[in-house]
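As structure tokens, the structure follows; a few thoughts come after it.
Here the complex is missing a single protein chain, while all its other protein chains stay put.
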Amino acid sequence: MKKYLFFPGCSLERNARSYYDSIMAIRDDLDIEFEEIQDYNCCGATEYTSIHRLGSFALLGRNLALAEKQSNGTHTMTVPCSACYLNLSKTEHYLRTDAHLAGQVNQALEAGGLHYNPGMLDIRHILDIIFNDVGIDVIKSKVVHPLTGLRVASYYGCMIIRPDYENRFPDPEYPDLLEKLMSALGAEVIDYPLRAHCCSGHMPSISAPVAYELIRRLIHTADEYKADVLVTLCPMCQLNLDAYQPDMNRHFNTNYHVPILYFTQLMGLAFGKTAKELGIGKEFIDARPALSRIGIEVPPAEPAPEVRHPRKKEEGLPMPKMPAKNMSASSQGGKDEVK
Amino acid sequence: MAEQDNPQKSQERIGVYVCHCGSNIAGTVDVEEVHRWAAERLEQDGVVVARDYKFMCSSLGQELIERDIKNEGLTRVVVAACSPHLHEATFREATKQGGLNPYLCELVSIREQVSWVHSDKQKATEKAKAVVAGGVRRVIHNVPLEPMRVPIHPDVLIVGGGVTGIQAALELANGGKHVYLVERDSTIGGHMAQLDKTFPTLDCSACILTPRMVSAGNHRNITLLTWSEVTDVSGYVGNFTVTIRKKARYINTNLCTGCGVCSEKCPKKVIDDNFEAGLGYRKAVYTSFPQAVPKYPVIDVENCTYFLKGTCKACERFCPPGAIDFTQKDEFITVPVGNIILATGYQTFDPRRIPQYGYGRLANVFTSMEFERLSNSAGPTGGKVVLRDGKTTPRAVGIIHCVGSRDRKYNNYCSAICCMQSLKFAHIVKERTGADVYEFYIDMRTPGKSYDEFYQRNLEEGVLFVRGRVAEVTDAARLPGEEGKLIIQAEDTLIGKQRRIPVDMVILSTALEPRSDYEEVGKLFGISCSTDGWFIERHVKLDPVATMTEGVFIAGCAVGPKDVPASVSQGSAVAARVFQYIQQGEIALEPYRATIDQEKCSGCRICNDMCPFRAILFHEDLMVSEVNPALCQGCGTCVAACPAGAIAGSGFSDEQILAQIEGLMLIDQEQAQPVEAGL
Amino acid sequence: MNDALQPEEVQTKLNFLEEVMQATPGDSRLEMCIQCGTCGGSCPSSPDMDHTPRTIFAMIRADMREAVLRSNTAWFCISCYYCTVRCPQEVHITDLMYTLKSMAVRQGFTQPNTPWSDWSLTFNEYVYNYGRAFEFGLATRQGLRHTSLLKYPGLAQLGMGMLTKGRMNLTPRRIEGLEGLQKILNRADEIEGESQ
Partner (left out) sequence: MEPTKTNSSFEPVIIGFTCNWCSYRAADMAGMARMKYPTNIRLIRVMCSGRMDPLFVLKAFASGADGVLITGCHPGDCHYIEQNYKALRRFLLMQRTLEQMGIEPGRLKLVWASASEGAKFTDEVIKIIDEVRLLGPLNWPAGQEMEMLPESIFDTEAAMEEEA
């Protein structure tokens, strides 16, 4: 059993409780253990750093210092919230590379009786841990209810893959970790083009129309690609796309219905956990109709048939070859095809 | 204390010359202070003249040295300027003109190793003083040397059969010199053979290139070695020995008539990633294009059914002269040449590295090379500009500049040809389809004869220019009119607004990059590459086709991105540069050689095995070793190895180096004990 | 000596460009901007900004302090970092937007009661007073002040939904080490004040 420090962040306490619950529900299957950081404070989201430069580093420095104290042999701290992840890793990065800044931050931390040694912690997103440390093979071996027939759009949002201070993710524009993960669960993976676009962040609170437009784009394209569900890995993305979806519909006079779930919830379902323990049902856009298709009556697992290349083979000009590590268009569901 | 090391004043009369190099040196080093210091502080060492001058390498600067030698009776010269690799020859020549042996001149670098790498003026000045003192102390121990002369083999090796290599080969061959033209591919012609039109005149590329290819192929002074690669180079200027691997073609070229029946009958169709840029097909036995030179096909063993499964041989069965030979093996030949020209060209940037442009994911995003083939009348669509479905004519086309160029994540440099190439594409699209064409550029760069006029012509033709680097290309429609289109999203920087422009086809003007094997090639021929990977010129402005390695020359896109006219100019230039050597008949080599003082030699033979050139022989009768100067290359390893100190290395003797070390440290002793030094 | 500006004074007075760069952590590379517009083209909210980020950088170079700090551009940055990863000159654009926001607040250029600056200030107030973000308080304060509930009636419904689904607390949670945190934040602001 591998042990990690765990930084839940404010959202996972209430608004993203189902993210927290689903992570806890699958941790035994993944053979990982979490040591939660005690009495952590808010990471400041995108706001604290907007007003207080040094203060924001000190705010995060307190969390790093607490984590270092609790580290006890493990130096990897995993973070499920993308904003917390970015802020913590950014702070670690700047403290490690800028000795002057590190000095000032530790001077501030001293006022609270704390100290952080830059370089002591590896900050990693939970997706990174699940994908790279646990690995697809283990995940596949734990699947008892393959999500066969469920069309899933994978959505990363921004802060996990950009700016990616430690180069942990191979591609800031078109990643495919979640796609591989979802296909390991037996789901039908959609080549969702807006996978790394913005969920509108704090915009709903600042300028609702701007937010609605950004949310519309994402939901519209997911709908175009006939996604049954859109999975996410960030509480803010989930909140914006889920809770504001009805308002967005009202604003544009549309009628989209794209349920937004955490990827850990789908993992839990595939691992045979109950919808209830995974917190399913707390979303605004009800995921149950889509999920009922893969409930108890789910047909026995059979390998998904290969999706045909959208272009007819013998006519026309050949497509450029894509490197093997990326998924090519032909291996993922396109806009116009539903199996 | 320093004086105690040198109690006697040196007998030599030394002139010290400190170059400003405009502000290149003078901007960071107080050159006047350096020459003043040298005059005062190094007087004991024999410095009788110390001057600074704006440009020592200018004729006036050189005359300064000549005049001082004559008028002041100088016996040694120290120039503090740029790297010896640049101007050592210049100042030695000036010294010679003044009447001294050229090897009594020492050039020390205060530009590449001082002013350009430091910014603190005071510290840089102190270091420059140390460097000058090192040079002065060293030059006292210089001895007159005579350069060694070696004959130059008149044959020339040219690597790369693109337009640059062809041009150079023809120039030399027409001048009566024999050329080995080595090309990795099965045909010469290079990238230019793939192009449809050439800007700005829009001549058909094949029409102007193929006659040259044919001339090169038929020329009695050109030995064409296609499907071949250089595997080894040894020797030095004038006397290289080059080993070339002739890869097996599996075609007996003595019998083959180039009729093409083999390709016709071959049942295996393969995507042609090379000549057709992945947009068309070829067979497993193929010639890249009908006008290929030589006309002989090759068998692609990775795809040939016979090589994969042991059956088929359709080509063999149908070949009229029976030229197919499945038993052929790679062949190695060794040729002596005097000079080598590298015209190895470039490769294009792989736009899959910029995922937001969608290449490889979105069918109708094309690279510039794909578009060349698409618009080429000999290409897969017969020159019809259509989408990847092979039939639909686009109604709107977006052309994106600087894909992989001018971007710190990929290549810092401007690829030089993309603006003009993009204008050419715009013109062709307009002419053949009437589609709306959008050009997305950061800066329009059209310096060249009639180039800007071509830009004007595109404006007249109604091409729409958007100044803004494209952010992304997507098929995710969100506005009316975007359905089923590719949407190009960019800031139109001239109005300061984000725009989304729906098009049917996107062409990426991809960067020109150094060949991926530039490092191995550089190593093989002993030349260096810039951090980008382009070969480095001896002098970027004044000697752009020579390299720091004597006898190895570079031309064309292997030196940096270039269009056709510039490549051809370099092809001619490099030929002229090589001619000069061949016509001289012989070349002077640095006379740095080892010699063994047989009186001191104890016959221990340690040095014998040290020499990789086997230049040291042992006289069993006398029990002493001796250096053969014809074989010695002057590395000095044996000099350092001799336990008896019996081996001397001319040009880099122990005395010279030890004195230089002392000189370099002189300034610190002065700072430590300024009073005692008694200036 | 005449009254002309002394050379040292000329040197010590930073222009706006230098000031912005100095106030940004690390090497922001702002001086390297080539005005290509990749940022403005990539930005999800640039259509709603007074000026695109690229324009703002040109204005910074032109020393247009007030126009830059009064504009809504930085406040509309959502921190998606597309501009940062796509910028061919590797300018740290998102970080620069944070710098501009804090400069605007410190130099008094934000109009009071704009939803954007209020949002940041309110958010930070909760962080300072409780050590945690407090969604309910934030949403109600922001909603009451800036959102016309008549125009967006769904927002009230949303709040109710959050409560009934158990996704929002009615009272903020205070961390135990709040006193220490406040000392840390105060000290940080002091140090920053000293160094400026």
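For reference, chains read A, B and C in written order, and residue numbers begin at 1 within each chain.
Criterion: a residue touches a chain if its C-beta (ideal position, glycine included) is under 8 Å from a C-beta of that chain, and two chains touch if they have at least 3 such contacts.
On a predicted model such as this, the values are computed, not experimentally measured, just so you know.
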Listed by label, the shown chains touching the absent chain are B
For the chain not shown, which residue from B:G189, B:G448, B:G551 or B:G634 touches it across the whole complex? B:G634
Among B:G526, B:G603 or B:P629, which one is in touch with the chain left out? B:G526
With respect to the chain omitted from the figure, which of B:E63, B:D120 or B:D389 is a touching residue? B:D120
Hey, which of B:V78, B:I399, B:I442 or B:L664 is the one touching the hidden chain? B:L664
Of the residues in chain B, which ones touch the absent chain? 1, 4-5, 83-85, 109, 111-114, 116-120, 123-124, 126-127, 130-131, 134, 522-523, 526-531, 536, 548, 592, 606, 610, 612-613, 633-637, 639-643, 649, 651-652, 654, 657-658, 660-662, 664-665, 668-669, 672
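Here is the rule we use: only the chains that are shown with their structure count from here on.
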Overall pattern in which the protein chains touch one another (line/ring/star/complete/other): complete
Using C-alpha atoms only, the most centrally placed chain is B
With chain centres defined as C-alpha means, what is the inter-centre distance between chain A and chain B in Å? 47
Centroid spacing, where centroids are CA-atom means, of chain A and chain C in whole angstrom: 25
Show the residues in chain A shared as contacts by 2 or more other chains, in ascending order. 173
Among chain C residues, those touching two or more other chains are 82
Listed in rising order, the residues of chain A that touch chain B in the complex are 171, 173-174, 191, 193-194, 216-217, 220-221, 224, 311, 315-323, 326, 328-329, 335
Taking the touch rule as given, give the residues of chain A at its contact with chain C in the complex, in rising order. 10-11, 13-17, 39-42, 44-55, 57-59, 61-62, 94, 97-98, 101, 104-105, 107-114, 157-159, 162-164, 172-173, 197-198, 200-203, 205-208, 210, 214, 243-244, 246-247, 250-251, 282, 284
Chain C-facing residues of chain B, complex: 356, 402, 406-409, 442, 467-472, 489-493, 496-498
